[in-house]
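Note that one protein chain is taken out, while the other chains of the complex remain in position.
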């Protein structure tokens, strides 16, 4: 796959070279795209927090020039949402595997769609548990069979089923250009306060589920599908179902809702905690106990 | 609402009269329908296990003539699935509230759809946390507002998004007949080995979110909607979305997939654990360590 | 039992009134005590209330207790001067605790009390309040204000004061509800007249001090968190922690803060952790079942060195247990839960004042030591309401620990998130700080945050984390123990939270009987304070009073060096609050008294 291009220029405090990944792992492409997005979008890494889950995928934060947090398995989303609520001025990016995000973390995904915090979330879907050596994940069919009905849970379909969803995209580790574009689009969506930007990346595990050679024939890029309207929720659902029956897996910006009201952008919560400057306000609170 | 009709005829071991519910609570109707289903379907309560979550709704098992299990908050589904896997000959019915099943238990719901165990599940949706005094649940809009986009999470839509789903229905505590029919249908579906039968019942909380007077005008019974085809997944999704926009909430058998292969009905797992009768087979296992 | 024919009683003066009001859930017993609390507080008395409810919304036995006393009290007394009961079972339950001249206000709508039920000396004031309410106001609910009218007359409180209190308390409900309540009150006054209560049966002493505030432990703790700069709270509804979420949802937004109901406890603690990472002072709160779910998160905060306050409003376990009842049975879970070894602090407030102070201290400690800090409450400490002097808002101190400014970071040659330091605490940055970028992880890591299993590094990192507690202890940063009673006494008693008030009162009673007792109140329970162990080992006998069946607190002290032979367990685990006599009894009998 791609190799790392980043230099340890932003902080001297951690090396960003040595990944734990197997040569050829799909996760390299995701890293490359994410890493580059800081430059492309002009985001200063000091103002960004990358929150990852646990898994091979869950080490991506070690290699991105930003603040990094290695969350618990399955808890990347609530951790990231908490950080964003507390400081809406930060760029907050969550990332992790399909086991992390859809098995143990599946409940949080549904609630994050519904709460719609303005964070970008990249799920690196290899349809297996890489780090624990190849067990089935919620996106694997028994024995990693097929492409048709490829997924036991399709997070994009799930997202469509939740009214508050605003952004659903899918890309592929083998398509660096699309991946870069969609990574940027997701972060832009979130940083514009438009809500939760969900990006699934098909990111093959070469050790336990190597399907690089099979994927290209099955992918269909919605950007090249005439008449595809990502704003039509019912239409998207219908189209995705029918592609699924044909064994085709759509990529691109699959769904977008720009009509949703912007999320509040209150300032960072931690401001102004000095007791002296708050004393009068605290007295008001105290008085409420005298009523 | 309805009152209890059951007599303590099946077991002498627990009283089935005294519920904890407020007079008028929607949950009475659900109990009434469920209680009656044993007789209507000819199920002997000794062969049934009712697993409930925690909440006002989570006490329904105390009043049904069957084995009852009061699971942890949010864990009715995995508990019920475990019981069914271990003994597929049992009728297993899970039940609980919208907080129980969609907030803390939301992840399990998604995974139960995908694993498709043959259990019936009744969610008693009052769009609030009754037992903890009226907090918002994932089906409440801020301040319990509306009917249009009534739900932040619509479990029926969620079910539609998951390929393995086989049965989705919704009913209303105010419509005893429909509720009985759908309760029976759900249990029949599960007991036929057709998989997970999901029934949402709109079951108003008269203490914290009393909307009995508002519901009737908003409900639409799909059984009376000409051309409604519960077998057409995309069609159902589209129709539900458009009703939602009109502020209408469909009830009835909303989705049915009868083409899915029947779940295996292996016998109960606990049979034949006598060491003597298994000795030869155990020796085979032992020999595998000599290889 | 005597029935009342004429006002032949002269009012007894009391400065310590204990009252209970009970009925079915939904009967409005709590409102009766609330109105009386308002009135008696205005009279300058200290007020303390308790609730006893079932885990259901309507129906089932539900009671509220009130104590109004000139000296400050932190628990109900043993005897009841006033009993209000909408059902016979309420009277029956109260009988063992009746004062010799108790007044029993009874709703006789469904029939009179059986002859001979009440002991001699008790004074029955029976009226068909429910029937009156339905007859005159159309709803049985208003019977509680009829009862209020009878009780206030029995206590000799002027009618207008009572009407005033109602107006203030029910302001938000607006007309016509307030009007109906006032009418009901008048029905009560009328009933009292019929019952010939006259000028009152008790005369409650008035004192001064109307500046006092009235609040629960949950509210005091939440307020402490707020003034300590706490600005982020996530929780999931659970009895008896929900009030904290409610209170903070009301107030935090007014200070730029956020209080949020999460989808479950796993989300709650991980959201709180996420917020903490941005440098916001962050807290979560729950009770036993939720705390069990949060254990992985607590271990993560311990490993990743993330400041976090976790409130556990303990209730009767195990598992769902008895959700509305007090217990102190998560002490083990707090001190020893989570996987692996990591430092943590567990603090345990006793009084409402403690809740406020410790709320502040816990918030500071979490950030000073980048560590999870538990606040161990129990249902009583959380929900009982007390009247106390207003908090001192002028001397609040905030210690943000080793938080680096941009200038400090710029001056550093190299910034390592987990730098090895002699006090175990590493300087930290928050996102937004240039060149301060860090990797925070729950895995073992090198000082720069990169994951490693290097054995030498591991030993150093474990030792570094362990040093935090040593530093905290050595520096006297942890909430200190308080010694009450006779410091020199050979007999000691120890207890926290819900045992605090009853012990204090037991001390007085024992003193009155000539038994000198020293009460050591630890306000930190983990790490176990040295002075607690020394207290035990230096006495002849120490009674450790706790609300659990396994003597969790006492065993904790033994584990850390207390002599088991000195300890006598006082355990209450039946869901009832501890009472002064639970402590007086065993100590008196140890001293050869009955």
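By letter and in written order, the chains are A, B and C; residue numbering begins at 1 in each of them.
Here, a residue touches a chain if its C-beta (ideal position, glycine included) is under 8 Å from a C-beta of that chain, and two chains touch if they have at least 3 such contacts.
Quantities reported herein were computed from a predicted structural model and do not represent experimental measurements.
Although it is not drawn, the missing chain touches A, B, C when the whole complex is taken into account. When the whole complex is considered, the residue among A:136, A:164, A:260 or A:286 that touches the unshown chain is A:136. Only one residue in the set C:70, C:95, C:434 or C:550 touches the chain that does not appear here, and it is C:550. The omitted chain makes contact with just one of the residues C:128, C:149, C:304 or C:359: C:304.
Across B:49, B:169 or B:219, the residue that sits in touch with the chain not pictured is B:49. In the complete complex, the residue from C:71, C:318 or C:475 that touches the missing chain is C:318. Against the chain not displayed here, chain C makes contact via residues 54-55, 266, 287-289, 291-293, 295-296, 298-300, 302-304, 316-325, 327, 329-330, 332-333, 335-342, 441-444, 451, 453, 455-456, 458-459, 462, 466, 548-550, 552, 555, 558-559, 561, 564, 573-576. One chain is missing from the display, and on chain B it is touched by residues 10-15, 44-49, 51, 59, 61-62, 65-72, 75, 78-87, 89-90, 107-108, 111, 266-275, 278-279, 281-283, 285-286, 289-291.
In the full complex, chain A contacts the hidden chain through residues 20-23, 54, 56, 70, 72-74, 99, 103-104, 106, 129-133, 135-136, 138, 207.
Please note the rule applied: only the chains that are shown with their structure count from here on.
Chain B and chain C have centres, each the mean of its CA atoms, that are 38 Å apart. Taken residue by residue, chain C touches two or more other chains at 263-264, whereas all remaining positions touch fewer. Within chain A, the positions touching two or more other chains are listed as 107-108, 111.
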